[in-house]
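All protein chains but one are shown in place.
Per-chain residue numbering starts at 1, and chain names A and B are given in the order in which the chains are listed.
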Amino acid sequence: MPKAMMHYTLGDIAKRLQAQLRGDADKVINGVASLHSAQADELSFLSQAKFRDQLAQTNAGAVIMTPEDAADCPVNNCLLLADPYRGFVNVAKLFAYCETETAGIHPSAIVGDAAEIDPSVTIGPYAVIGEGVKLAAGVRVGAHCIIGDYCELGDNTELKPRVTLAHHVIIGQRSLIHSGAVIGADGFGNLREGNGWGKIPQLGTVEIGNDVEIGANTTIDRGTLDNTIVANGVKLDNLIHLGHNVKIGENTAIAGCVGIAGSATIGKQCMIGGLTGINGHITIADGVIFTAMSMVTGNVSKPGIYSSGTGILPNRLWRKNAVRFRYLDETMRKLKLGVKSFNQTEEN
Amino acid sequence: MPKAMMHYTLGDIAKRLQAQLRGDADKVINGVASLHSAQADELSFLSQAKFRDQLAQTNAGAVIMTPEDAADCPVNNCLLLADPYRGFVNVAKLFAYCETETAGIHPSAIVGDAAEIDPSVTIGPYAVIGEGVKLAAGVRVGAHCIIGDYCELGDNTELKPRVTLAHHVIIGQRSLIHSGAVIGADGFGNLREGNGWGKIPQLGTVEIGNDVEIGANTTIDRGTLDNTIVANGVKLDNLIHLGHNVKIGENTAIAGCVGIAGSATIGKQCMIGGLTGINGHITIADGVIFTAMSMVTGNVSKPGIYSSGTGILPNRLWRKNAVRFRYLDETMRKLKLGVKSFNQTEEN
Partner (left out) sequence: MPKAMMHYTLGDIAKRLQAQLRGDADKVINGVASLHSAQADELSFLSQAKFRDQLAQTNAGAVIMTPEDAADCPVNNCLLLADPYRGFVNVAKLFAYCETETAGIHPSAIVGDAAEIDPSVTIGPYAVIGEGVKLAAGVRVGAHCIIGDYCELGDNTELKPRVTLAHHVIIGQRSLIHSGAVIGADGFGNLREGNGWGKIPQLGTVEIGNDVEIGANTTIDRGTLDNTIVANGVKLDNLIHLGHNVKIGENTAIAGCVGIAGSATIGKQCMIGGLTGINGHITIADGVIFTAMSMVTGNVSKPGIYSSGTGILPNRLWRKNAVRFRYLDETMRKLKLGVKSFNQTEEN
């Protein structure tokens, strides 16, 4: 990792974590790292027994571990905690790099009429802020961001450089949007006109809750009449597409390259694997987990883990099986098997 | 939806739609909404019988419906039309929000030498327009757009904020490109050089027709020698990738996250579901429909609906079936079934 510019003593870190310190309280820590790459001025952690033998080799200046693991531990400086990884994450936050930015509104930023910008807001170079935009306390707008007319951002929400919000988008508090994300573009609404298509105007907007994170180059389209909604605590990875009027429930996490078609409703606490596709106008219950590349074509009413597709095979073997797939039904009918079970297991 | 700033009387709207008015012609309409969310100053519509019972509950100030549905309708103000939804879409256009923008060329925009910009063109802040670019009457270029050298945009084409066009890209009339789209980047052309790759220069460009819509963060690569072509009336959703020398036929609509590899030719009037993958150097006939996540590895010569993949199952059931897939061919051979049918159905 790039060398951080912060420094803490081990004693200070122990206090912040309420961890038991074993070793030199005055030891200066300049960063955090994994056991295998940590240097003498860095703090590491041991969270799983399988990494235990790395302790002998590590150059880390100190290690967070459980009291049990500390028993016969070769490392001199230890911080003892019941959950070393969680403790480590909290320490890591101390060393996160903060981009240098001019406080206040950069002179090159353009701010529209009747915008309400809290004095504590930071706006980067070449940002373009529309008419009637409201930016609450502690909001940070990166370089080259575009915020359309009448958008509203809640306290301490951050837009990384080059985020695009179309007009009237609403974002809550403490949310973080990464570079290249486009929020509020028109939904894909087309009406047959002869052989071609007429445009269905997209009059809704996008409502994003508190503590939401949205990944790089992800797109969330505005609703047709009602709004597209991303609830509190939702985490979206990169290159995700949410169609118009999609609703994502609280604390659902979605991995990269997922596509969710218009008017699909996803429950709370769901986890959706990468490259999964979800059809429009269907409903997914709370607590559903889709493994990567799932093909979701209908409602899912019960929580649980769902999967689809088949894993890779050597190409020649795959080819033989794939061509047989087209005869699966025909073959099973000839076998006169599986019909009874069809009814039995239908409810799954 | 965000409150619009336009107002029309019901009588005025009836005239525009050539709809029969039943009720108060002076009733003022401030927006449009669905039956369940419409307020007393908004217009809604009834397009399907299944929503008929919502009529009793709706607060809408007026509703568009068929004369039949109007028979014993509880709503006082109605507009009667044979196709209520189409009528509604036309009204909705009246209420579409227009971003405030300085007319003409924003002083911060940079325009290259020998550019031909019609006086009616609007160019937003920080746009960068290359040498010899031609922008026809009514073209609108959003904030932060980049238009490479010698691009040509036809009448009334609009680039939303932050669209990137590389050099020599040609776009027709009335087309709409959404934020983050990148048109004319180099195609993925690599030539073996030892263990590595040499770059094949991409000397073609991209030609986009009239009335094309291109979604947010979609990418369309330039051709290697000839051009990549998107014909009139094509509608592309978000996060789509079109490789070099792809050709998309008139009025084809493509949903989000689709990938089309180099030199594939897609016919007219096709509909391609989300996350579908289409191999390079193949040809798809006019009028083909692929359902979502289709895997298209060869030519398709007949119109029709095509699909692939298998839908989700509970994970444990899926796991058992997926592992069996590798023995499909072996099992069928042992069964000595399906061979005759193989020949019979091959032409499908």
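By our rule, a residue touches a chain if its C-beta (ideal position, glycine included) is under 8 Å from a C-beta of that chain, and two chains touch if they have at least 3 such contacts.
As the structure is a prediction and not an experimental result, all values here were calculated from the model.
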Absent-chain contact - pick from A:143, A:159, A:260 or A:285: A:143
Residue of B:23, B:112, B:138 or B:287 in touch with the missing chain, whole complex considered: B:112
Selected residue (touches chain absent from view) among B:140, B:168, B:247 or B:268: B:168
Contacts of chain A with the absent chain, listed as residue ranges: 1-2, 4, 31-34, 37, 85-86, 89, 92-93, 95-97, 99-100, 108, 124-126, 143-144, 160-162, 176, 178-180, 211, 213, 215-217, 232-233, 235, 237-239, 250-251, 253, 255-257, 268-269, 274-275, 292-293, 309-315, 317-319, 322, 325-329, 332, 335, 337-338, 341-342, 345
Residues of chain B in contact with the chain not shown: 110, 112-113, 126, 128, 130-131, 144, 146, 148-150, 162, 164, 166-168, 180, 182, 185-186, 188, 190-191, 195-201, 203-205, 217, 219, 221, 223, 225-227, 239, 241, 243, 257, 259, 261, 275, 277, 279, 290-291, 294-298, 300, 304-311, 313, 317, 320-321, 323-328, 330-331, 334-335, 345, 348
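Note that only the chains that are shown with their structure count from here on.
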Distance between the centres, which are taken as Cα means, of chain B and chain A, whole angstrom: 26
